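The complex is shown incomplete by one protein chain, all other protein chains being positioned as in the whole.
Here is chain A:
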């Protein structure tokens, strides 16, 4: 088994190195979050400050853990055929379990060890830039927390692997077939019907309009300084829920309601459909940015002004953003591979390069507005509120925004370049359409 794993590693070096690299970065950040948490446990602050500065690194560490599992899950999905061939060859499920443990266990252990050093280096950098506060953390204690997180990560990965093995075992033939259908659950086109006598979903339309209006109203009210903290939290929750519903529900509803009119606009129809598909794939990451980042800053509202807050918040925010961007790029790369046949098919029926570019551009524009701009506006509002309370300095806010914009610009540029490369590759090669010879 070890020699087989060695062969697999050797032939998929690039994939495994990429996985290792991402795990190392996530592990380093996880260590840093836990070190920051440990450092603040030892400091003497009021309970209000403590609750906030403890929660922020814990949220960061939890996000790192979830992203570790998230990435492993997608790597394992690509290994279904490898596992099913092993099952076909007579390997028992138990042995496959050991196979997975060795393969991923090695990577996780290696990344955890390097992550410790990476995390220590990050702490040095924080000390270097925040010289007015020394974060003294206990290495032993931090390693203990880190080890607990490592065990949880490993257990979750094994749980995901187990569920996959069971489903493989039950449906082995399906996974061995070379013509697997895409089993993604797509949005049901429930509102659109060619039957003209079908009832229009008036309730859903009214609800969506209400959500839209109330979300923007809530976002406006957040800026009202006369509101008490309770009402502020109320509006904040509404705005957050509303944002999620707009991204995940309103666009599909618009697509269904205006489907008839969209038939006259092929670029819009295809762009909206592509955006829906894209959102489903990237929804967890988009929502992470739209919900978690503002929540981290929201936690600072009821906290008295202190330089410690800025010391904790800014590095944690930067690390969380970097983690999300890394995972976004990885997931996007996998998503692009799934799109190759669709783009090739659309091109084959007569959509030239210009039309394809327009479809992709429009999809990216909608993503930019809903997935980047609106959450950015939301975050800016919260930051403004926080800066009014004097919790974070204006220079820190500017720095945070620069980091946010720079990282998202990186995402947009990366998306643009990769989609262009993919399109060119797919248009010039007929193998993406059929088996070819």
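Throughout what follows, a contact is a pair of C-beta atoms (placed from the backbone, for glycine too) under 8 Å apart; a residue touches a chain by one contact, two chains touch by 3 or more; residues count from 1.
Note that in this section contacts and distances are computed from a predicted model.
**Q** Any idea which of "Putative membrane protein insertion efficiency factor", "ABC-2 family transporter", "ABC-type lipoprotein export system ATPase subunit" or "FMN-binding protein" UniProt assigns to the chain that's been left out?
**A** "ABC-type lipoprotein export system ATPase subunit"
**Q** Among A:6, A:353, A:394 or A:409, single out the residue that touches the unshown chain.
**A** Within the whole complex, the residue contacting the unshown chain is A:353.
**Q** Sort through A:116, A:160, A:274 or A:392 and give me the one touching the missing partner chain.
**A** For the chain that is not drawn, the touching residue is A:274.
**Q** Tell me which residue among A:113, A:213, A:413 or A:430 touches the hidden chain in the full complex.
**A** From the options A:113, A:213, A:413 or A:430, the contact with the absent chain belongs to A:430.
**Q** Touching the absent chain: which residues on chain A qualify?
**A** Chain A touches the missing chain through residues 179, 181-186, 188-189, 192-194, 260-261, 263-266, 269-270, 273-274, 276-277, 341-342, 344-355, 427, 430, 433-437.
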